[in-house]
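A protein chain is absent from this complex, but the other protein chains hold their places.
Let's look at chain A:
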């Protein structure tokens, strides 16, 4: 049995060393995978992530590439299906021998790619804000984690707006539940209370009962972790039942420019969202970015949103890491990415050497009638990522460090 195992290992090593011979011949280009859903229900958002990634690659190539090498993107379609993400990730890593995959939007798709990426010692850049509770050494996370969305959000709602009673509502899956966990701690720490914590299935579109419940609950603010197309029917019902965003504002952690555009600015006006990026950020970098993106996708009205910008910046972060290391092996890039810092449309982002998440600047926006957010509050400095903040992780007591996850702290 042991002999068999050794034999297997030998074959694996042989099989693995062959690819590198092939790689040497194409030394003037670096292959990377771009894996988002181009079809299916999630393509609404993920198509823009794919576009933003490819646009960044084009820009870098137009400026002479990375260390004189061109980046060659291999685009695959995850088809809104986690299983397909797994298969396509395998294809990219094993057959195309990419050195990095840029991809994934939902946590389900990330979890599906993870075994392939980790087993093959490859590298994934994941752009979505997500629930945390992950400490992979093969993923650079360019989206925010709960503490970066909520740490200034809850105090703002309690202290600046004077809200004392939270109604927490979300779609029924992992992200909203983890967000609620972090939020409850912060609500209590700030001397406010939460009166309800309710969930509806993904894609739920009949909000009559829930909105009535909110109205009857006596809450003075709603913390919404509702995702996807449910957002539209939720905000509309809220408006139709005559609840004013002035009295009981919806404070969302998910609603971005995309949802507001589909919803109609009128229904969202007055509600809040916390994200590191809004299209309304008034910097030259951001204005230029919006202009370039609209030209790239050939749509003068295209909206930009947080995950899309993170996908775009991922490529620049990656390029900087490749230049720094001078090598193109996935784990060398990961090692070099630690501490890499870039300044783009959403401000300064820095990869944490400990947990490979990014520090970034949380902002709070209030939505206006025209479908854009007006930034009402922002941190002075980028906030450190704490993927385990729901379980008591603090800046002085990290659970996820360069040496891995300390599970005794959980």
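The rule we apply is simple: a residue touches a chain if its C-beta (ideal position, glycine included) is under 8 Å from a C-beta of that chain, and two chains touch if they have at least 3 such contacts; residues count from 1.
Please note the rule applied: contacts and distances are computed from a predicted model.
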item	value
Among "Acyl-protein synthetase LuxE domain-containing protein", "Amino acid/amide ABC transporter membrane protein 1, HAAT family", "Peripla_BP_6 domain-containing protein" or "Poly(3-hydroxyalkanoate) polymerase subunit PhaE", the UniProt name of the subunit that does not appear here	"Amino acid/amide ABC transporter membrane protein 1, HAAT family"
Which residue of A:177, A:213, A:292 or A:327 touches the chain not shown here	A:213
Residue of A:79, A:232, A:349 or A:383 in touch with the missing chain, whole complex considered	A:232
Absent-chain contact - pick from A:108, A:174, A:262 or A:331	A:262
Absent chain, residues of chain A that touch it	39, 41, 43-44, 47, 172, 198-201, 203-206, 208-210, 212-213, 229, 232-233, 236-237, 239-242, 258-259, 261-264, 266, 299
